[in-house]
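In this view, the complex is presented without one of its protein chains, the others remaining in place.
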Amino acid sequence: MRETKRPPTAEPPAAPAAISVRVLFFASLADLMGDRHRNLDLTAGATVSDALRDLAQGAPDFASRVPHVSFAVNEAFVAADTPLADGDELALIPPVSGG
Amino acid sequence: MRETKRPPTAEPPAAPAAISVRVLFFASLADLMGDRHRNLDLTAGATVSDALRDLAQGAPDFASRVPHVSFAVNEAFVAADTPLADGDELALIPPVSGG
Amino acid sequence: MIVELTSEPIDVPRLIAHVNKPSNGGICTFLGVVRDNAEGRPVVKLGYEAYESMAVAQMRAIVQEAMQRWGLDAVALSHRTGELQIGEASVAIAVGAPHRAEAFEACRFIIDTLKTRVPIWKKEFFQDGAVWVEPVSSQPSPQ
Partner (left out) sequence: MIVELTSEPIDVPRLIAHVNKPSNGGICTFLGVVRDNAEGRPVVKLGYEAYESMAVAQMRAIVQEAMQRWGLDAVALSHRTGELQIGEASVAIAVGAPHRAEAFEACRFIIDTLKTRVPIWKKEFFQDGAVWVEPVSSQPSPQ
């Protein structure tokens, strides 16, 4: 159920200088960011936290929300220090209120 | 909900020499007794236990069932030593299995 | 409040609609349905017999107790009588409450209590006979 959807690496490639991840915003975070998704270019080895730091630039209220946000990479919840890979889908998940 | 349906006594009558109660049988007890109800004449002051003793006559398997039976007089559960009144409805209630 | 015995199939959506009040946020429903076996022995059908007037009075008392205890404004309870086929509902309970904890607890209380003191009896029909079910643990007593 929680397998990550990273592309298969047939041969060990040289670490790319940059990776691109797709960030998803929902509910109050979509309102705050003014959009539902954004493509983010990061340096190789960047973590979820690094992505958050990038996102906070130009969005003054974003940083204060981060302590209340959970993170999912490719639909599995992850911790903030999780490294990202090229092509990952990073979802920022405000406190859920389904049901 | 549990009021008894005894007829109103306008003036204090002399205690009747005999009372009549209607006994109801259900489920396995109806099978055992071969009927669903019976009118029983008892002496004044008779209790549920007295009625049971009368019913056991001519029904050999009845007495062994009594320990597993509950009693209701006029639709309210009562103990075996409860006195009966003329016109009462006495229900013999085998272990219930609704639901 | 709906409290009823019925010889017709139970209309579950009607019970749910009855407890779906604007102030309620959760509805818990329980259905007892006819199983195809009794402790492994194949069951053909069931029959339910009730001491009808007292059964309805007891059902009403149980529902009123639940409504008072959990502060509910809407409960529906329906029990079948007569012959039932596999898969048919013998009993249906619907409880609406502002929050889900009360709905679950009251619904569970109603079915548990019904099984101990409502004068209804179940007959299990097997291919080679039938028996009245008489649980040793469920003997009502004066209250």
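Remarks
A, B and C label the chains in the order they appear, each numbered from 1.
The rule is simple: a residue touches a chain if its C-beta (ideal position, glycine included) is under 8 Å from a C-beta of that chain, and two chains touch if they have at least 3 such contacts.
In this text the structure is predicted, and so the values were computed from the model without any measurement.
Every shown chain that the unseen chain touches in the whole complex is listed here: A, C. For the chain missing from the display, the contacting residue among C:L5, C:C28 or C:M59 is C:C28, taking the whole complex into account. Against the chain not shown here, chain A presents residues 1, 24, 26-28, 31, 68, 70, 72, 75-79, 91, 93-99.
As for the chain not pictured, it touches chain C at residues 12-13, 16, 20, 22-37, 86-87, 96, 98, 100, 103-104, 107-108, 111.
Operating definition for what follows: only the chains that are shown with their structure count from here on.
Shared interface positions of chain C, i.e. residues touching 2 or more other chains, are not present.
Shared interface positions of chain B, i.e. residues touching 2 or more other chains, are not present.
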